[in-house]
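One chain of protein is taken out of this complex; the other chains stay put.
Note that the chains take the letters A and B in the order they are written out, and that residue 1 is the start of every chain.
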Amino acid sequence: MSATCHDTQDHVELKPEFVAHADELISHYPVSKRSASLPLLHFWQETHGYISNQAVEWIAGKLGLNPIQILELVTFYPMFRQHPAGKFQIKVCRTLSCQLGGAYELREHFMKKLGITKVDEHGLGISADGKFSVEFVECLASCGTAPVIMVNDDFYEGVSHTQADELIGKYS
Amino acid sequence: MSCKNPFNHDITPADAPLLNVQVDGQWVQLPRGLNVVEAAKRVGKFIPHYCYHPKLSISGNCRMCLIEMGTPKMGPDRKPIIGADGKPEIGWIPRPQIGCATMISEGMGIRTDSPMVQDCRKGVMEFLLINHPLDCPICDQAGECKLQEFSVEYGNEDSRFVEQKVHKPKQVDIGERIVLDDERCIMCSRCIRFSREMVNDDVLGFTQRGSHTTLAVHPGKRLDNNYSLNTVDICPVGALTSKDFRFKMRVWFLKETKSICTGCATGCNILVGSRENVVHRLTPRENELVNSEWMCDQGRLGFHYIHAEERLLQPTARVNSTTLPVAWDDAFAQIRDRIKSYKPEQIAIIGSARMTNEELFLLAELRAGLGGNAVLTDVVPRTGEADGILRSADLNPNTAGAKLFQISNDGKNLAAIKDGIESGRIKVLYALHEDPVGDAGLSESALAKLDLLITQKLLKSHSTDIAHFSLPGASFAEKRGSMINGAGRLQRLNKAIATPGQTMDDFEILLKLRATITGGNSLHTIEEVFKAVAASIPALSGLSLSKVGDLGVEVAPAAATVTT
Partner (left out) sequence: MPAPAEYRLVFKHIDEPGYTNDIECYQRHGGYEQLKKAFTMKGPDIVNEVKASGLRGRGGAGFACGVKWGFIDPTKNTKPVYLICNADESEPGTFKDRQIIHKDPHQLIEGMVIACYANNVHLSYIYIRGEFPLGAKILEKAIAEAKAKNFLGKNILGSGYDLEIYVHRGAGAYICGEETGLIESLEGKRPYPRIKPPYFPAVLGLYMCPTIVNNVETLCDVKHIIAMGGANYAKIGKPNNTGTRLIGVSGDVAKPGYYEFEVGSLTLGQLINDVCGGLKNGRKLQAVIPGGSSSKVLRAGEKYKIKEKQADGSMVDKEIGLEDIPMDFDTMAAIGSMSGSGGVIVIDDSRDIVSCLANLSEFYAHESCGQCTPCREGSLWMKKITRRLADGHGRVEDVALLKSVADNIAGRTICAMGEACSWPVQSFVAKFKNEFEAKGRAGKGPAVAATNGH
C-alpha cells in the first residue's frame, strides 16, 4: 500500500483530440481550473485505462498544480486506478441491502468462475488472462433490487448466479 | 524586517476591544480576535492541541482541543439574563467545541478541564495511539513529543486495542534533509500547511484515505525548499526528522543557549543545542519582530564548520618555511615588535561583517593605534538573493555594525588593498574572519609578497599556512557579543560552548593585541567592551548587554541602512 506506486509505465502519446477535450472540460470551471482535476482524471482513465505517473504529471501541469495534489486525489478515490484492472471490471455492491440479497456469495461465485484467488490490498482480483477483474464496491444506490453489480459502466440489478454466468459469457 | 506570517492567531491589534469571558469560572477580559486556545493561554490555562499552530491556517482536524463552551442566556427581551453574581448566565452547549476554531465573544463561557473535556481528550489520545507504533525508545522526538507528553497527562492508563495496527511506510526519504516515518504521523497537516502557506511550496500531501491516510511527496517534487526543516520543528510527533540530527543525541541531554543565526543579515533568533562543547543543532527561537518561529535551512545547518577537522586550534608563527606553535602572549609581542616598523600606509586590515560589534569596536581602536584612517580597511561584502521570506540579500550578519565602526567600506577598499599588496606598497595585512584569498579575492602570489601576514580565523587554508601569525578565533557559538541586523535591530550572541583547544574568543584576542601594541587596558570583560561601545555610539547610549535582552532592541534606523 505504498502511497506512490511508480512502475515503469508506458508513455502514451496524447492525441490533439484528447488535449482539445481536456481543454473543453477545463472550460466548465471558469472560476478555478483546479476544479477540473476529477474530470481530467476520469477522462484520462476512460481513454488510457488507468492513472499512470505520466497522467498525474500531465494533469498537474495542465492545471498549474504540483503533482502531489493530483496524487492525493488518485489515491483517495477508489474509482481511480494506478494499475490496469481487468478489461471488464465487475464491481459487486457489498453493502448491507446487497449483503442481505446475497452479494458476498455472488462475488465468491464470480471469483470462482473466473479462477481468481488473489486480491490486492484494495480487494481487487484480476483473472489470469486480464480480461476480468472482480471487486467489492459500496452501495450503488439501487438497494431495492439487490444484489446489484456494474460491469464497466453497465449496471445490472437482481443478479442471480445464472445471470452472472451469462454476463461472463456476454463480455468474454 | 519582521516575518510575514500568513496568520498570527496569537496576536491581536493593540486597539482590539476587550471582551468579558468566563474561563473555568473566572471572569476575565481578553481582546477580541483570539480563539479559545489563545484566550485560555493568556490566563494561564493550557488547552492541549496538535494541529493548531498560531502561525498557520486552522484545520481543526486533531480534535485534541475540544472544550466546553457556552454563550449568554438570552431573556425574552433578547438581552442576556444576569445571574446573582451580576454576570451573565451562561447557556452551556451540550456538544464539545474545538478551541482552536472557536473565537471568543462577549459573555462566553469556557471550560477547559470539565469532566466532558477530560473525557474528550482521553478519547482522542486513545485514538491517536491505537495505530501508533510506540517506538519511543528509538524515536528522535522522544522528549519533545507531544504524543508522549499528552498521553501521560491526558490519556488512558492501559490499551484497549487488541487489533492489528495499520502499517505504513517507514523511513521515507522525502527531501534532501528530511526523513518521514508515516506510522508516527498523526495527520495533523501542520507540515502541509506550513509548506503551502509560509513557503508557497505545496509539495506535501496526503495520499490514501481513512486510517490509511499517508503523508507523501510526489517523487518528482520533494520537500527540498530552504525552510523544510521548520516542518520538523512543528511536527508534534517524530514523523518528520532531520537527517542532520537523526539519532545524534537524545534531546534531553541538550543544553539550549539563546543566540542568533549569523547566516545573513536577518539574524534569526535561535537556540543553540549543545552537549559537552559540541553543537548538535540550531533551532529557531520565537521573535515576532525578526523571524517569528522560523529559520532557513541554510542558516540552521550552517554550523558544522565549527567542528570541522580543519579547525585551527593553536596560534602559530612562521619563521621562513617553518610554522610552529606559539604561546598567545609571545604571538602578541612578536606581532607588536614586527608591526612597529611599518607606516600606517603600509598596513591593511580586512575585517569581517561577521564579527560582533565588540570585536569591530576593538578592531577600530587597534587601527587607531596603528595610525588610524591611513590604514586601509574594509570588509568582504556577501550578497545573495533575498527570498521574500526570511533570507536577506546581505549574507553578512553584521554589516550594519561593520559600518557603524567604520570597518566596512562596502568592499570598495578591497581593490586598493589588492593593488597595494601587489605593487608592494602594502607590506602588512591583518585579515580577520575572512580568508585573504578565498574570501577577499587576493592572489596567493600577492600574499607571498607581504612582509607580515596575520590571519585570525577558524579554519586552516593556504593563507593560514603561509601566515606569519595565525590566530585561531572563536565561532559564533563560542562567544558573547552583539550584532545589528539588516533592520537595525541590536541582538545578542551567547556562548553555548567553550572555545576548543588553544583558540581564543576574538574580543579577547583583539583586547590583548590592542593592549600589547598600543598599551593600556581598561577593559576586561565583554560587558565592559559593550559599555565602551555604547558610550561611543549615540544610537546605543544607555544600553548594556543585559538590557539588549533575549529579543534585542531596535537601535537608530541609521544603523539599518545596509546597501546591498
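What to note about this one:
Everything below uses one rule, namely that a contact is a pair of C-beta atoms (placed from the backbone, for glycine too) under 8 Å apart; a residue touches a chain by one contact, two chains touch by 3 or more.
Treat the numbers as computed from the prediction; the structure is a model and nothing was measured.
Among the residues B:101, B:289, B:532 or B:553, only B:101 touches the chain that is left out of the figure. Between the chain not shown and the residues B:150, B:206 or B:430, the one that touches is B:206.
Residues of chain B in contact with the chain left out of this view: 58-64, 66, 95-96, 98, 101-103, 119-120, 123-124, 126-128, 130-131, 160-167, 186-187, 206, 208-213.
Touching the omitted chain from chain A are residues 28-32, 34-39, 41-42, 63, 65, 69, 72-73, 76-80, 91, 94-97, 99-100, 121, 137-146, 150, 153, 155.
Methods note: only the chains that are shown with their structure count from here on.
By the touch criterion given at the top, residues 1-4, 6, 56-57, 65-69, 71-72, 75-76 of chain A touch chain B in their complex.
Interface residues of chain B, counted against chain A in their complex, comprise 167-169, 182, 202-209, 212, 214, 216-221.
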